[in-house]
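Note that this complex is displayed minus one protein chain, with the remaining chains in position.
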Amino acid sequence: MKDRLRIPLLLAPALVVVVVFFVGGLALALLQSLGYMPIIGRYEVSLDAYRAVLRRPDFYQSLLLTAWIAGVSTAVSTILALLCALALRRAFRGRRIATFIFQLNVPIPHVVGAVGVLFLFSQSGFLARLAYAGGLIREPADFPALVFDPLALGIIFEYVWKATCFIGVILLAVLLSLGESYEDAARTLGAGRWQRFRFVILPLLLPGILSSSILVFAFTFGAFEVPLLLGQRFPSALPVLAYRSYTDVDLNARPEAMAMSVIIALIITILVLGYMRTARWAAGSGQS
Amino acid sequence: MDQEELDRAAGCRHWLVVGGMVTAVLLPFIPLIIWSFARRWFFPALWPTEWSGRAWSYVFSPGSQVLPALLNSVLVATAVTLLSIPIGLTAGRAIGLYRFRGRTLVQFLILAPTIVPALAVAMGIHVAFIRYGLADTRLGVILVHLVPVTPYMVLIMSSVFANYNPDFEAQARSLGARPWQVFRFVLLPAIWPGLVVGSLFAFIISWSQYLLTLLIGGGQVVTLPILLFSFANSGDNPITAALSMVFIAPALLFLLLSSRYLQGRSAAIGGFGKL
Partner (left out) sequence: MTDVTLQGISKSYDGRVQAVADLDLTIPSGQITALLGPSGCGKTTLLKIIAGLLPPTAGEVLFNGRAVTAIPAEKRDAVMVFQNHLLFPYMSVLENVGFGLRMRGVKKKLIERRVAEMLALVQLPGYETRTPRQLSGGQQQRIALARALIVEPEVLLLDEPLANLDAHLRDEMRDLIVSIQRELGITTVFVTHDQEEAVILAQHVALMFAGRLAQVGPPADFYERPSTARVARFFGGVNFVEGVKRGTAVTTPLGVFCVDHSPLPDGPVLLTIRPENVALGCAAPENMVLARLESRLYAGTHTRLRLLAETAVPDAPPLPIEVTAAAAAMRQYENEQTLKLHFAPDHIWLVPAD
C-alpha cells in the first residue's frame, strides 16, 4: 500500500462517520435554524428563529436552570471524586470491594439512575419513609421536594452520583500510575501532608481533573433524559425545552427548536474551548 | 503524640469517605430492587405490604412489549459494536502509531461528539434520514448510534496502538508471514484486550441511548430505554423497577468482564486522564 495513501485510508471510516453524520447533522441543524426547510417550501435564510428564541423569557429561565445544574453537578462531583480517589489509592482492608463498588455505576445508564433517584427522593419515596420511621415527618408533603423541584436537586444528585464515580475512576487510574515517588521526594524535603497535596498531587492530577470535568460539564449541560424524567415541567432544562419545540405539531416551531439546540451546542463549545485555553495557560505558567 | 493523633484523624476521615461513598453508590439500587417485587407498597411502609412476582412475570412473558424491545436493543447494540470495530481499529492505528500533519485536528474532530451534545446533531440529521428513508428504521438508529460510539472506540484503540510496537509486524513479514497472517497472529493478539474493552464500551453506549433512538426511531423502533421511560412516566413502579434491572444486566456483565482486562493501571483510562 502506498505510504502516502495509507494514513488517509486508515482514517477514512472514522472520518466518514464523523463528517457525514456529526458535522453533517450540525450543519443541517444550522441550516434549519436559519429557516431553510425545503419540506415546507421555505427557502430563505434569516435569523428570525434566533431573534424569536432570544426574546422568549422561558428561554432565559431554562438557560439559567441548565447552567445551574451543570455548574453545581460538575463542581460537586469533581471535589467528591478527588476525595474518593485519594481514599482508594492506598492499600486497606476491603479496598478491592470498595474499588469495585466505586466503578459500579459507571456503565449504568442515566435513565436507570434517574429511576432510582425518583424512588429514593420523591416525597413518598424511600428516604421519605425512613424520615417517617425516624419520626421526622408526618405526611409526604412534609418531606422537602427533591424531585420536580425548582432547584433541580434530584437531577443534580443523579448527575453527581454518576459523575463522581466517572471522574474518580479516571483520577484513581492516574494516581496509581504516578505512584508515590514524587511525594516521597517532597517528604524528605520537608513537605507536610497538606503541602504534598497542594504542591505535588494536585498539579500532577490537574490535567486529568480538567479533562474529565470538562466532559461532565458538557454532558450535564446538553443532556436530556434525566431532566425529562426528574425535572419540573416549567422551567425545564434547555435541552428539554428544545425537544418540546421540536416535537411541536406546528412545523414552524422547528426553526426555533433548531436554533435552541444550535445555541446549546455553541455555548458548550465556547465554554469548553475557553476552559481548555485557561487550563493550558495555568499549567504552562507553572503555577497551581 | 502529635503525629499519632494526626494519623488517627486521617484514618477516621478515610473510613468516613469510603463508607459514605459505598453507601451513596448502593443507595439508589435498594428501592429499585424492592419495588420490582412489590405489589402494594404505599407510604409510609418501609417494606412492601404485599409482595408479588407480577412485574417479573410480565417482563419475561412473551406477550409483553419487553421481549421485542429487548431484542431490538440487543440487535442494535451488537450491530453498532461490530461496525465500530473496523472504524476504531483503522483510525486508532493511524492516530496511535503515526505523527502526521493535522493529527491534532483529526483527534479533535473525532472527539468532538463527546463534547457537543447529541441534540443538535440528531435534530439536524433527522431531516436527511427522512429524505433517504432511514427514519423510523432500525438501520437508521444503528447508523446514528455510531456518532457517540466512534469517539470512544477510536480513543481506546489509539491508546492501544500507542503502546504497540509495529516492529513485530516487520519481524513476522521477514519470517515469511502474509498480511492476513500478520493480522491474525501478530496484531490481533497484541491489541485484543483493548479491543474487548472498546467493544464493551461501544455496546454499553449504544445500549443506553435514549434521545437518538427516540428521535430517529420515531417511536417505531422501540428499544429498552424507550420502553423504560414510558413505564416510568406511567407510574407503574414494579414494572419500571423490574425493567430497570433487566436494562442494567449488560452493564453489570461489562463490569465483571472489564475488571479482567482493566487492572487499575489501564492504559485506556489513564490515557483519558492525560488528554
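Chains: A and B, in written order; residue numbering restarts at 1 for each.
Just so we're on the same page, a residue touches a chain if its C-beta (ideal position, glycine included) is under 8 Å from a C-beta of that chain, and two chains touch if they have at least 3 such contacts.
Every value quoted in this text rests on a predicted model; they were computed, and no experiment measured them.
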Going by the contact rule already stated, which one of A:Gly24, A:Gly71, A:Pro144 or A:Pro203 would touch the omitted chain in the full complex?
A:Pro203
Touch rule applied to subunit A and the missing chain gives residues 181-182, 184-192, 195, 199-200, 203-204, 283, 286, 288
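Keep this in mind: only the chains that are shown with their structure count from here on.
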Return the distance between the CA-based centres of subunit A and subunit B, expressed in whole Å.
16
In their complex, what parts of subunit A are in touch with subunit B?
6-7, 9-15, 17-19, 21-32, 37, 39, 83-84, 87-88, 92, 94, 98, 100-120, 124-126, 128-130, 132-133, 140, 161, 164-165, 169-174, 176-177, 193, 205, 207-208, 211-212, 214-215, 218-219, 221-225, 228-229, 239, 242-243, 246, 257-258, 261-262, 264-265, 268-269, 272
For the complex, give me every residue of subunit B touching subunit A.
6, 10, 14, 17-18, 21-22, 24-32, 35, 42-46, 86-88, 90-91, 93-95, 98, 100, 106, 109-110, 112-125, 127-128, 143-144, 146-147, 150, 154, 204, 207-208, 210-211, 215, 225, 228-229, 232-233, 237, 240-241, 244, 247-248, 251-252, 254-255, 259, 264-266, 269-270, 272-275
